[in-house]
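Right, one structure below, let's go through it.
Yeah, one chain of the complex is gone here, protein chain that is, but the others are all in their spots.
Letters are used for the chains, namely A and B, taken in the order the chains are written, and counting of residues starts over at 1 for each.
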Amino acid sequence: MSFSLKKLSKHTATAIVGDSNCKINNVASLKNAKSGGIAFFSNPKLKQQLLETQASAVILDKKFIDLCPTHALITDNPYLVFAKIAALLNPLPKPAAGIHPTAIIADSSKLGENCYIGPNTVIEDDCVIGDNVYIGSNCIIHHSCSLDESCRLVNSVTLCDKTSLGKRVIIHPGVVIGSDGFGLANDEGRWFKTPQLGGVQIGDDVEIGANTTIDRGSLGDTILEYGVKLDNQVHIAHNVKVGAHTAIAGCVAIAGSSTIGKYCGIGGGAGIGGHLEITDKVEIGGMTRVARSIKEPGTYVSGTPVQPYKKWLRSSALFTKIDELSSRIKKLEKK
Amino acid sequence: MSFSLKKLSKHTATAIVGDSNCKINNVASLKNAKSGGIAFFSNPKLKQQLLETQASAVILDKKFIDLCPTHALITDNPYLVFAKIAALLNPLPKPAAGIHPTAIIADSSKLGENCYIGPNTVIEDDCVIGDNVYIGSNCIIHHSCSLDESCRLVNSVTLCDKTSLGKRVIIHPGVVIGSDGFGLANDEGRWFKTPQLGGVQIGDDVEIGANTTIDRGSLGDTILEYGVKLDNQVHIAHNVKVGAHTAIAGCVAIAGSSTIGKYCGIGGGAGIGGHLEITDKVEIGGMTRVARSIKEPGTYVSGTPVQPYKKWLRSSALFTKIDELSSRIKKLEKK
Partner (left out) sequence: MSFSLKKLSKHTATAIVGDSNCKINNVASLKNAKSGGIAFFSNPKLKQQLLETQASAVILDKKFIDLCPTHALITDNPYLVFAKIAALLNPLPKPAAGIHPTAIIADSSKLGENCYIGPNTVIEDDCVIGDNVYIGSNCIIHHSCSLDESCRLVNSVTLCDKTSLGKRVIIHPGVVIGSDGFGLANDEGRWFKTPQLGGVQIGDDVEIGANTTIDRGSLGDTILEYGVKLDNQVHIAHNVKVGAHTAIAGCVAIAGSSTIGKYCGIGGGAGIGGHLEITDKVEIGGMTRVARSIKEPGTYVSGTPVQPYKKWLRSSALFTKIDELSSRIKKLEKK
């Protein structure tokens, strides 16, 4: 597949500097691009790579145009334009619609037009599957689920009962949605399992990374709003609500009944305690431990910097005695 | 399904205040309950919700009875009573016993009475499956496993060989039990794999959350005692022993050969180092890093509080210089 720069500039609403008939057939990095390739430039540290690139065209901000050795698309968001062109040049291959003979689909479930259901996939009773849905191999869709149009479940995905997916939801392998939350009542030291009766609502254009788990609500639903993006191995506990357009990196855990605002970003490995409220437009650093609600937008971090072991031993020992240091300062001040 | 308050009070050994003939057919929150619903009240902050609830009955401590606008069940553990009533009103739907035609079961394995084996499930040689066991779709039970009566494997569960489950064990999707532990011998920089020869013993009434992994022992067994509850994405390494009635929240990792006592609680994302001993009745905070044994019951935490980024930069820079601060205090004291 190949497009003229003119066509790409139209598709991405960018201006051309250079030959609008130049043919582009792949995306690449500045360093590895060859003739026919288009790359993007946004990190000033890579200036030398820009100067030496063999790409046929480069996507960049107009302020860098003098550095560009070849044709260019001009934009103030080069990475976004690059992503859009990459998507245009690399449409997802999709097998012909159809149901693999080994798929097992309950009679009471309804499939839309033009769906693909892969080998060994099981769809239980009373599910509603929209048009153009792709469900790869070895998925399990429990009863009473709904998938709106154009969802894509790559393979080995589990949707427990009462899971509802919006349009164009993408789910990577090994994801489990709608499993029971960690609801336990203490009975003189022993744990009694509280039935988990709610469901999960996933909004349009949500994407969920490999081996992530999202628990069903205990009474109401666990909710991911429109455009939420989850990376791999994220853990979303019961009754959590994640606001629209929030992105959550790998291995984040969010404990039960917490609410995350819209347009937030949570760094990898961070943990959010239970029953907290994080307002809109909050950025949380990687591996940060959030044990209180956050009411002001901004960037938040916890933890200590990495240190060579012996230095860390000293720092961390004194951390446990910081109380004593404080008292000694007070004593000195009194003198 | 519907029960009178009288029946519910008997089932839960609670006293009734109000109409014992009142019919209850669902559990709900104070806020969302309607006629026919029963809710519980234990958090004094929700007093207003109690005053305004539309529930037909409320479960609460007798000291709050004057606030209750409707019939009541009296108990000093309202959440437990609520959980028991929720379980009574919402029995797990269970498909009729039977073996799906696509399940593959070795001739040498034995099934009890009244079992359900779902589509595409594979049971290898020499397994013993007790009565009333439910094994959902796409599970893999390797050879020489035993499952005692009334276990429930939701779907896509792996039990490697030599895994033994007690009675009523519940395992959620994506769980892997009995995989090889991280046993490596160093051979001049290269790693030589140490065969992992032990098994896994899971006690009665254990519940294991989605995508959790539990490694087999290297020589002896990895052990979860009676009533242990694991949340999602927990990692239990080889030769770990977890004592009875301990609850472990999501994304906790326990390194090899550590022993956790009975009646412990481990917060989400915490990490327990290898070869440690944690005594009974220890509570560990979320995301706490435990690098030493804990010999006294109590609550333990590590880490620093979340801070706005710029403040954190200052705190954490000074953490690495706390040694110097300490010296300066010493110098001042000498003067």
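Things to note:
Keep this in mind: a residue touches a chain if its C-beta (ideal position, glycine included) is under 8 Å from a C-beta of that chain, and two chains touch if they have at least 3 such contacts.
Source: prediction; values computed, not measured.
Touch with the chain omitted from the figure is made, among A:Ile24, A:Leu165, A:Cys251 or A:Ile278, by A:Cys251. Across the interface with the omitted chain, subunit A contributes residues 27-29, 32, 77, 79-80, 82-84, 86-87, 90, 102, 118-120, 136-138, 154-156, 170, 172-174, 207, 209-211, 227, 229, 231-233, 245, 247, 249-251, 263, 268-269, 285-287, 303-309, 312, 316-317, 319-320, 322-323, 325-326, 329, 332-333. One chain of the complex is left out; on subunit B, the residues touching it are 102, 104, 120, 122, 138, 140, 142, 156, 158, 160, 174, 176, 179-180, 182-187, 189-195, 197, 211, 213, 215, 219-220, 233, 235, 237, 251, 253, 255, 269, 271, 273, 284-285, 288-292, 294, 298-305, 307, 311, 314-315, 318-319, 322, 325, 328-329, 332.
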